[in-house]
Structures are given as structure tokens and as C-alpha cells.
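Note sheet for the following structure.
The complex is shown incomplete by one protein chain, all other protein chains being positioned as in the whole.
Right after this comes chain A.
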Amino acid sequence: MANDREVLREIWDGRVPVCFQLDSSEVNGLQAPDPYYLMVPRLSYFPLVTDKVRRHFQRYIHPDKHDAEMWVDFNGQPLKWHYPIGVLFDLHIPEISLPWCLTIHFDKFPEAELLHCSSREAVESYFMSCIKEADVLKHRSQVVSNMQKKDHNQLWLGLQNDKFDQFWAVNRKLMEVGSDETFKYIPFRLYQGDEPFIQRLVKPVTEEGQRKTLFQFLQEIYAENASKVKVTTHGVEPPSDTPLQWMSEHLSYPDNFLHLCVAF
């Protein structure tokens, strides 16, 4: 069970400085708006933190576009709102110089690359479905389905309002292990550049019953290329002898998935 509070707290407190700028072609007026700086939690999602940004920039765009959906890009690459901010940051880490400068758009929504996010409810339903998927992998869905609606709400509100204790009071149950001290499978997603992420069934223990380390896990996925792989999560490179089960318990994002960014 995840009770290494020190690590959890460090992870939870991870924030990135972001500088939002309005796309210059969308400015409607003489004066370009000031950039808006914000510390955003790594574990959160963009639609949850950009309310103020939207309000700030709304004044400077064409009135017809006031109700249009806002989207964000970095270096001309649209950012997917349904990835946690930390994952997006880690994916672009080589190109980033702090603070992270992002461009805000209200026009020309890239339909081919982004999903529409109509409201916070869309984020919530996506978040909850991720949690359920992860629990199916970890406990054959026994924990989530036994939870009440109010527990689900508490998870969501804990994330939304950045309340560590509120969130972990419920998430602790999701990280509980069964009689064999491990999960059935480890819920993870491996990101590698622009390619779609890799997600496979991986058990947290080897066939001999030993706990897998991160390196063994990478060997399982990449075979002999494992030693060349550089894994980043939460902005750090976990040591290759870190047990996979421990990583899943402590380094998972709030959606209960391990989001690992891979580079060669």
C-alpha cells in the first residue's frame, strides 16, 4: 500500500511555471495583451487551471469568438488536454526553457489532433474512466465498483481543488494490494514522441515470484534496447532498480496510471 507520504507529497507538490500568451494573429485591438504567468500543478489537467487565463484573454479577442473553445499549443504543437500537465511537460522537456511558454488560441480548432472539451464534466468523466480502467487492471475492478458515488466525487474534488489529504483518503483504497501483496497487472502508459502510447498487460512480479524492477520491466517491453532507454516521469528519471509495484503505488498520476515518457 502506498504510505510513503514523503514521496507522495513531493509528487503532489510538483508544479511548473507557465507563461500563457495569446496568439498574435487573434488579437483584436491595438494593444497586445500582457502574458499571463501561472504555476500549474503537474498532476492536473489544462481545462481545470485555465479559467483565469481565459477570462484574461477574452477581453482582447474578437467578440464573435468569445464563446469559442480555447486550446493551447507549444511551439506550434497542440497540447492534448486529456494528458496530465506533467506528462505534456515531460514530453517536451528538451525544447522547454522555463518558464514554459504556451500560446493560447480561440480560433481554428485543430479537429484532427485534439478532442473537444466542452466542460469540466468532460474532464471528470475521462478522469473517472481512467481510474476505472486502472482498477480493472489492478484489482479486476473490485475496488472502484465497491466505492460509493461520494468517494468518486471526493477523488475528483481532491484533484480539482488540489487537496492532497482529501484525494489520498480515497485513493489509498485504490492502491491497496490483495493477499499476494501486488496488483494483478500494472496500469501504465509509455509515451514516445508523437507516437501513440504503448499500453500492455504487465505483471508486477517475475515468473519466479520476485518483484520486477523498472529495468526488468523495460526489458520486457523493449527487449535488448532496454539499457538505451531513458525513462522520465514527474520530471525525474527513476533509478532503474526501483520496484515496479512501488512505482505504480507511488509514482502513478491521480488517474492511477504510470505515465512514463521514453527517449532513446
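Convention: contacts are C-beta pairs under 8 Å (C-beta built on N, C-alpha and C of every residue); 3 or more make two chains touch, one makes a residue touch a chain; residues count from 1.
The rule is simple: contacts and distances are computed from a predicted model.
Novice: Unshown chain, UniProt name, "BCL2 like 10", "Lysosomal dipeptide transporter MFSD1", "Serine/threonine-protein kinase 35" or "Autophagy-related protein 16-1 isoform X1"?
Specialist: "Autophagy-related protein 16-1 isoform X1"
Novice: Looking at A:63, A:209 or A:239, which residue reaches the missing chain?
Specialist: Going through A:63, A:209 or A:239 one by one, A:239 is the residue touching the chain not shown.
Novice: Kindly note down the residues of chain A that lie in touch with the hidden chain.
Specialist: 1-4, 6-7, 10-11, 13-17, 34, 36-39, 56, 98-99, 177, 181, 234-239, 241-243, 245-246, 249-250
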